[in-house]
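Every protein chain of the complex appears in place save one, which is left out.
What follows is chain A.
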């Protein structure tokens, strides 16, 4: 009697264990465990990184911001986002779209049916990056013959032949629209600039240059935007401007968690997106590194010959 009881309890526990196991396979737990192991291995590879919990996948969001969808729930559609990501990777396989930031200097060559040589090259500083997915675009600004010119390009435009980064840099601000009101020398770049190659593994440098504004009238109220990259704004402000600036300040916004949440894609979704595209992006990066090495290796040969 007792033996049968014992047996039954044992059977019960075994069944319990099995069901638990089944449940686990159904849920997303094992995947998470895998991800964690991946993280661990990658950490071991880099080994310089602190043991702080920073997912290296998430670091992609600075270099490839257009892979993240618009956080507005009105415009979310998981299938469209997935298809767009696949298309973006296809385009990236066709041409080399390098890593750049607002403040970097780019040269863009496009197929232009209007120009005589059928191609058009423009050099300028990137003053804005916006849009998500295939609609990602960036704006270049330059001063040519004392005339400020700005051109907006789609990042995944099929007419683009080549995007070349002449200098990788960041500036102190997210958007550099104040260059329109700054002295022209701050946005003047020559068209025959040579690309500057950073040594491998160096972080992207931040250019701490502070621009000088022209006197008023300005296009926007720069004093209200808490910009870091302007040096001489105080000398043009009237007393009224300063009062208004104080009244317009919103110091509580950095504590507004809900606002932050609505502006960003949550970590869980981001890890999904990045794990989907990361391997291909890594391959593309490797291919680019190889090609640059080839170029640097072949350069002395041509000199000798």
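Assume a contact is a pair of C-beta atoms (placed from the backbone, for glycine too) under 8 Å apart; a residue touches a chain by one contact, two chains touch by 3 or more; residues count from 1.
In this text, contacts and distances are computed from a predicted model.
Of the candidates "Cell cycle checkpoint protein RAD17", "Large ribosomal subunit protein uL14m", "NADH-ubiquinone oxidoreductase" or "Respirasome Complex Assembly Factor", the chain left out of this view carries the UniProt protein name "Large ribosomal subunit protein uL14m".
The omitted chain makes contact with just one of the residues A:68, A:88, A:110 or A:176: A:110. Which of A:83, A:149 or A:286 touches the hidden chain is settled by the complete complex: it is A:149. Only one of the listed residues, A:80, A:162 or A:248, touches the absent chain: A:248.
Touching the omitted chain from chain A are residues 110, 112-115, 120, 122, 137, 144-154, 157, 159, 180, 243, 247-248.
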